[in-house]
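As you look at this complex, bear in mind that one protein chain is not there, while each of the others sits in place.
Then we have chain A:
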Amino acid sequence: MSTVPYLTAGWIMLAGLYGIVTTRDLVHAVVCLSVTQSGTYVLLLAIGYRSGATAPVFSDRPPPPAGGPVTDPVVQAMTLTDIVVGATVTALLLALSVQVAKRRGTLDPGALRPLEP
């Protein structure tokens, strides 16, 4: 099993993190958060991968011992759940960004007044 998928996952997460740290725009920050999360999708799918295996669908063939290896369905279920969670978070944070833009007239986190009095 190659290490490339794991390195890719780590790279994607770090890229998203770098984007948030250096962000000049809150919408950009929210999208970078989604990028970070995409790293977890890659990581989960990489863990479930078996070389030479097929999708875990048993409608047209018998389950593993007879029908050959399949990839791990648990991590795929986790990835799907993760995508749902991600969609919720992204939608909510984008809605909040819209409110920031409306009330403050800017999306630059550096231009927002600090909250610490």
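Heads up, the rule we're going with is that a residue touches a chain if its C-beta (ideal position, glycine included) is under 8 Å from a C-beta of that chain, and two chains touch if they have at least 3 such contacts; residues count from 1.
By our rule, contacts and distances are computed from a predicted model.
Could you tell me which of "Multicomponent Na+:H+ antiporter subunit D", "Sugar ABC transporter permease", "L-lactate dehydrogenase complex protein LldF" or "FAD:protein FMN transferase" is the UniProt name of the chain missing from the displayed complex?
Missing chain, per its UniProt entry: "Multicomponent Na+:H+ antiporter subunit D".
Tell me where the left-out chain touches chain A, residue by residue.
9, 13, 17, 20-23, 26, 29-30, 33, 36-37, 39-40, 43-44, 47, 74-75, 78, 81-82, 85, 88-89, 92-93, 96-97, 99-100, 103-104, 109-110, 112-117
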